[in-house]
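One structure, as structure tokens, below. Some questions next.
All protein chains but one are shown in place.
When the chains are written out, they are named A, B and C in that same order, and each has its own residue count from 1.
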Amino acid sequence: MENLIALLVAAPLLGAAVLLCGGRRLDRVGHWLGTLLAAASFVVGAVLFADMLGRGAEERTLSQHLFSWIPVEGFQADVAFQLDQLSMTFVLLITGVGTLIHIYSIGYMEHDERRRRFFGYLNLFLAAMLILVLADNYLLLYVGWEGVGLASYLLIGFWQHKPSAATAAKKAFLVNRVGDMGLSIAIMLMFTTFGTFAFGPVLEATGETSEGKLTAIGLMLLLAACGKSAQVPLQSWLGDAMEGPTPVSALIHAATMVTAGVYLIVRSGAIFNGAPDAQLVVTVVGAVTLLFGAIVGCAKDDIKKALAGSTMSQIGYMILAAGLGPIGYVFAIMHLVTHGFFKAGLFLGAGSVMHGMNDEVDMRKYGGLRKYMPVTFVTFGLGYLAIIGFPGLSGFFSKDKIIEAAFAKGGAEGWILGSVALLGAAITAFYMTRVMIMTFFGEERWRHRATASPDQPSAEPAAETHGEHDEPHPHESPRSMTIPMIVLAFGSVFAGGFFSIGDRFMHWLEPVTRHDHGHSPLSAATVTGATMVVLIIGVALAYVQYGRRPVPVTAPRGSLLTRAARRDLLQDDFNHVVLVRGGEHLTRSLVYVDHTLVDGVVNGTAASVGGLSGRLRKMQNGYARSYAVSMFGGVAVLIAATLLMRAV
Amino acid sequence: MSFPLLTATAVLPAVGAIATAAVPAARRTAAKWLALLVSLATLALAVTVLVRFDPDGARYQLTESRSWIAEFGVRYELGVDGIGVALIALTALLIPFIVLAGWHDADPLETKSSRWRPTQGFFALILAVEAMVIISFAATDVFLFYIFFEAMLIPMYFLIGGFGDRAHSGTDENASAQRSYAAVKFLLYNLVGGLIMLAAVIGLYVVAGNFSLQEITEARANGTLEMATSTERWLFLGFFFAFAVKAPLWPLHTWLPNAMGESTAPVAVLITAVVDKVGTFAMLRFCLGLFPEASKWATPVILVLALISIVYGALLAVGQRDIKRLVAYASISHFGFIILGIFAMTSQGQSGATLYMVNHGLSTAALMLVAGFLISRRGSRLIADYGGVQKVAPVLAGTFLIGGLATLSLPGLAPFVSEFLVLVGAFARYPVVGIIATIGIVLAALYTLVLYQRTMTGPVKPEVSAMPDLRARELLVVAPLIALLIGLGVYPKPLTDLVNPAVKHTMSDVQQKDPKPDVEAAK
Amino acid sequence: MSASAVHSLWTMASAAAPGDAIDKIDTPTIEYAQLSPTLIVIGAAVLGILIEAFVPRKTRYYAQVFVAVVALTAAFAAVVGLAANGYGTTKAHIAAMGAIAVDGPALFLQGTILLAGLVAIFTFAERRLDPVAHGNRVDSFAAQAGSVPGSEGEQAATKAGFTTTEVFPLALFAVGGMLVFPSANDLLTLFIALEVFSLPLYLLCALARRKRLMSQEAAVKYFLLGSFSSAFLLFGIALLYGYAGSVSYGTIAKVIDGSVQEINPALADTMGNDALLLIGAAMIVMGLLFKVGAVPFHMWTPDVYEGAPTPVTGFMAAATKVAAFGALLRLLYVVLPGLRWDWRPVMWGVVILTMLAGAIVAITQTDIKRLLAYSSIAHAGFILAGVIAMTPDGISSVLFYLAAYSFVTIGAFAVVTLVRDAGGEATHLSKWAGLGRRSPLVAAVFAVFLLAFAGIPLTSGFSGKFAVFKAAAEGGAGALVVVGVLSSAIAAFFYIRVIVLMFFSEPKADGPTVAVPSPLTMTAIGVGVAVTLVLGVAPQYFLDLANQAGVFVR
């Protein structure tokens, strides 16, 4: 059985290789091939899943050792896979959602002449992501980690001719690199601490080392997670990443890749359990980010950016949960999965809307679309209900559990984190309702439209071409796009319930992540009630603001906070001023230094020798008598020196 | 004594050089083919060396030893350990690509007097350099090494000064003046280094009485050869200075950007991927082998310099306007890593450093050669003159990107393996150093991606709109390199197996043990 | 370590006791066989004079060349014969009543001088470079030395096809003197030899066909300064004679380290007077330093090298240096070792000055001949570094260096004679721009010589430099080695500059043409290249030779 694991990775990898090297002749079949291989990988995953269910809870872990990768004196890095429940969860999520999005893209990218390459990149991403979750040691995980980074770079910048896209891609990669620094330092620390960085040995040996080391490792891992999962302070890239085609945003920047940070932390649970300080930092980061993302989400008029903010915030929830330790791990993953469903669905919906609206992304130019694209409306709506945590839908279960867990952490921390989580829920309800209303309800603002507001650069390429001139004719998307949306809608409706009945999911994961219930100061019912209340408040506020009065086509100036939020709470400006500008000055001055100082010293020496030469030359003045003088002086000195030598 | 394989490997290109130079002026193409064939034959010989070499056998194999200049206690002693084999293989591997890539670089612009034969000269010089480099990788006699270490400057000098890049650098139209400046700078820097080394070589003779690396190392090991601490340090400094210039290590690096900027891309590759490796190689073999104590004594300073090189080189790469100068500064940063790995004095660090020499050779070759193809199309080295190339020449852009990703050592590509090993090795002994060095990772991503973005993406510039994609010859150059980069990235085991024993020997030379992990240390 | 013990490191007792008997004058015995090289050359020179007197003008040139070549070859053969018979090693002893030493260094240097002279004679005899004047080929010497430059007398002489074939006997005389100079075993012989080879050189300098004013000026300067220095030398000899009561090397050495047998009161009196000894020694050394062109006695070199006819310059630069260094070696190693603690520090200063000054001033030179002149000064510095090593290796390394250096020098100057424009040789550096494009071969050859001067490995220059620096280091002069490598780095700069000029800069429109020489010059250059490469790649044989030859007789 375990030999199948490699197949999981191999299939999409093969696809990537073939599609990227294949050349034009594959253009016609490329997308089918890519989708097929993604599906194949899913099938293999399913088979393995079935097999795994067939075995007892404790011996479900499979492992496959492929080959010894970097064998060096005292340093052993292998290419080996490990498939346990946690990995399996991800495998299914990745391949499943991945396949759906492949299918979706067939329709979405129909008119792009580089579609083949697009599918190649998608396959590359799947492969890398699978390596990430299947690796049995941190170094191999690092390979997948950077691999998905590369894929995301390529896909964000897929429309390279747009400078904005290229820049966004570069930014994503760079910010992630900062995170990767953390990961590599963490690995080095593990190597010097445990002499290895394979999951098994490391996670078992955590007891044998000092808490300080563990904390250091934990914090480095957190840094990595922040980079990949767009957590404060490394979140700035996610918003720009929306420059990529929508399926990409759905798959990479909502469902799978951005959640890798959560996987990393949960996977390294043993380390964090040994380092409470690190855990605290994790929860704080999570809490801050969930508010940050939510606030940003409220202010964006670009539908994808709004969803991106929401993604940030939802992942904030997961990180928060993961920071809670054994209390939260399970729920973190559970929310991760449900979020995978509904957020992917939402993005696909957004994509479908844009598809029907000439790639317009500004929600202020939407409105009343429900009757033009019913399927999209329904699926998007369900996703909406799921994310705000409408009772019975997936989001309700998963998020509720996290809030409970947050309180269950106990002490002041518990209260603070819990209430932050609640507040987050309220804001979520608010901005998602806003999105919903602005898009599907209200007057049809895309008719007799005014010129686009300058401060909202429309993202997709076509916007420049015909966005301004002829008004769009909203229409439902082709079946290849709607079917995935429907499937995901199902997931977002039922997944949560399915997982929670009889704590299925908890029992499934427990062998890997362990679980304890903690002791919540509030009863589950109370928490649920509170959640309901804040939810209603949020929805109501949004309705009052956007449902009752008409939405202006050009964004009003808005309050200070709004304006700040539109600019990602000025965090980008900070980066620009401090890092970019500062960096530019640093490099420029260094170039100067290199030229004048380092080079100057050498050239200066040469020049001075030359000058000396010029002066000495003058002594050769052509007069025989002066030569005689120098000889005479010379011999005089010679004699004097000789006598002196004898004297001393 | 059996068939002198190493000598043959070195002599073949030398003979080829003479033959190529002798080809009459009119038969330019013939000269090119001759050079290509010779380089391929050399590659074949190098492969046989690789095959005949048994990693777990004696430290130095395929040894040859003849009396040469008894008066100076100099013997013609060749012998390779794993490191030498790897680098000889790298050299022999790269030269054919360099020849192929430089196919048209030396075609005379207008037919001058029939005596003037630039093409023949160009390829002859390349082969001459190959021969000298191979000898210096194989030499186990300090004097023999020194001779070729110095002598290879001359052909390199003519390659840089005589066959400059025809693309204008934008800073100054007077290209030939700049070129000869670069060539002279290259020569003088290295000559000064070499002469200072000469003093040390003489000193070594006065102390040791012969030049045989093995003898001296053994004598030092078993105490029959005492060296006063101060003497050893001075000699070490003399050697290290020369190697640091060649490598190049901050602040002795400034010749490299000029040299690489002004020379044609293949020559630039020759400089940074092949010739400079002799410097780092020599640090590993001679500095550590002959002067272990002094090496340990100097380590702190050298590590700091290496760190400076890493960060400084990367930052300057970010600040460059000229593609080739950018690559040059990137190389400076990479050489920082190599030296860091060597002087971290851990198995991982030194294995990593050795792998790094090979991988950096491959990655720079890939990046620089593609850059050369790009430049030859547009006739400009300025980044600002490009834009949107990806649209018109996707394959070129793709290969360029892969070269770049290799340069920023993306996992899955060969350089990652070596870079990570170096970092781990450094971290194991000097955590702070390791952490600072990781900054290099981020900066590498920065300059590579900025370069790619500015040249390849964005709206298509009118000047590049008609740019043809890679031709068959060019693809033939790049594809194998990329294949190797991926292959060695996924499965570097053959290389590590080759290198590990040699590294073990070096570690024992310097009497260093790897630091134990805490957990084991605790037990 | 006692003085005499140190002394015996690089000298050995001679078979025949030196003739320092003064009361009775016994009939002198002359070992003609062992003096044969010198005698042959001098004899040929005399024969040359007779040829001038009796052979018709048309055939003189051929006769002279023939005689000169045969004589030098024969003399060389004689030297080889002597060496083969062990006169260099076992049978080494002092001939001609103590006047001349026949030992390793002497024979090695004589051999070198003879070969160098032979090659130089080839360049003297070159007649293809200048355009044919009035239907007869001309060499690089004035048609009639007496005629005033630019006068109709001169033109008449040229029209008549006069040529100064006296240069050949003159050169032979000079060679004869040079042969004696390094083997002179008493101060008088030293002085006479000095004059014998100097006077012809003074004349040769004045004989250039082109740029005659400069040539005459060079001659005057060389003559005045040369005789000025030889006056010092002579006075030094006088003082030393006063100190030791004898001019024989052996005796003086004995007196200096106090191992002399019978001491009469007068000697006892003067022996006490170190001033005589030190001043005398300093003056003699100065005279020799002048000949080798060491700072601060170097100032004649650039002017004379520039003004003299280029073949003569090559001859001087090579042969004179060899002879002078030979004499200097013998003086310091045989006569003055007892004094080494006095003169070594002083010589240190001279060496450092010479190496640095030569290299530094050369940087800004614009005339190729002056450039080479300064480079020869720098090289004198390098050789001196080997001289003051005061070890057996010191001797052999210097011998090797001299052999290596002389051929490179002659070759280089021979190449200079090829590059010509309307005004004769185009010696200004700017004229050499782009030579590599016009005639790659000549440029390449010259580049080889320059690289050898620069001491790049695989050229004779490197082997020589390594040898002397090694000797110096072993002699405890490590600091000198460091200064040496630094100055060779500086020196490298201007050699490189010339190479850059030849290969990397565009040729000028009015650039010089490269004359196609006759086989004579070709052989000169060819020999230069061959020696450069052979001594660079496989120097072992010659090092052994120098090693065997590395012991003086006393």
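Methods note: contacts are C-beta pairs under 8 Å (C-beta built on N, C-alpha and C of every residue); 3 or more make two chains touch, one makes a residue touch a chain.
Please note the rule applied: contacts and distances are computed from a predicted model.
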| item | value |
| --- | --- |
| Per UniProt record, name of the chain withheld from view ["NADH-quinone oxidoreductase subunit K", "ABC transporter ATP-binding protein", "Branched-chain amino acid transport system permease protein" or "Sarcosine oxidase subunit alpha family protein"] | "NADH-quinone oxidoreductase subunit K" |
| Visible chains in contact with the missing one | A, C |
| Touching residue (missing chain; options C:E52, C:E195 or C:D274) | C:E195 |
| Omitted-chain contact residue, chosen from A:A46, A:L66, A:V553 or A:A628 | A:A628 |
| Candidate in contact with the missing chain, chosen from C:P131, C:G242 or C:G476 | C:G242 |
| Option touching the unshown chain, where C:V70, C:V148, C:V516 or C:A538 are the choices | C:V148 |
| Contacts of chain C with the absent chain, listed as residue ranges | 22, 145-146, 148-149, 188, 191-192, 195, 199, 202-203, 206, 212-214, 216-221, 223-224, 227-228, 231-232, 234-235, 237-239, 241-242, 245-247, 264, 266-267, 270, 302-303, 306-307 |
| For chain A, the residues touching the chain missing from this view | 617-618, 620-625, 628-629, 632 |
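Definition applied: only the chains that are shown with their structure count from here on.
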| item | value |
| --- | --- |
| Per-chain CA centroid nearest to the all-protein CA mean | B |
| Rounded Å distance between chain A and chain C, as computed from the means of their C-alpha atoms | 80 |
| Centre-to-centre distance between chain B and chain A (centres being mean Cα positions), rounded to whole Å | 37 |
| Sequence positions of chain A contacting 2 or more other chains | 606 |
| Sites on chain C at which at least two other chains make contact | 493 |
| Chain C partner contacts - residues on chain A that touch it in the complex | 606, 609-610, 612-614, 616-617, 619-620, 622, 624, 626-628, 630-631, 633-635, 637-639, 641-643, 645-646 |
| Residue ranges of chain C touching chain A (in the complex, touch as defined) | 220-221, 224-225, 228-229, 232, 274-275, 278-279, 281-283, 285-286, 290, 295-297, 299-300, 302-303, 341-343, 345-346, 349-350, 357, 360-365, 490, 493 |
| Chain B-touching residues of chain A, taken from the complex the two chains share | 20, 67-75, 79, 139, 142-143, 145-147, 150, 153, 157, 160-163, 165-167, 170, 173-174, 177-178, 180-181, 184-185, 187-189, 191-196, 205, 208-209, 213, 583, 586-588, 590-591, 594, 598-599, 602, 606 |
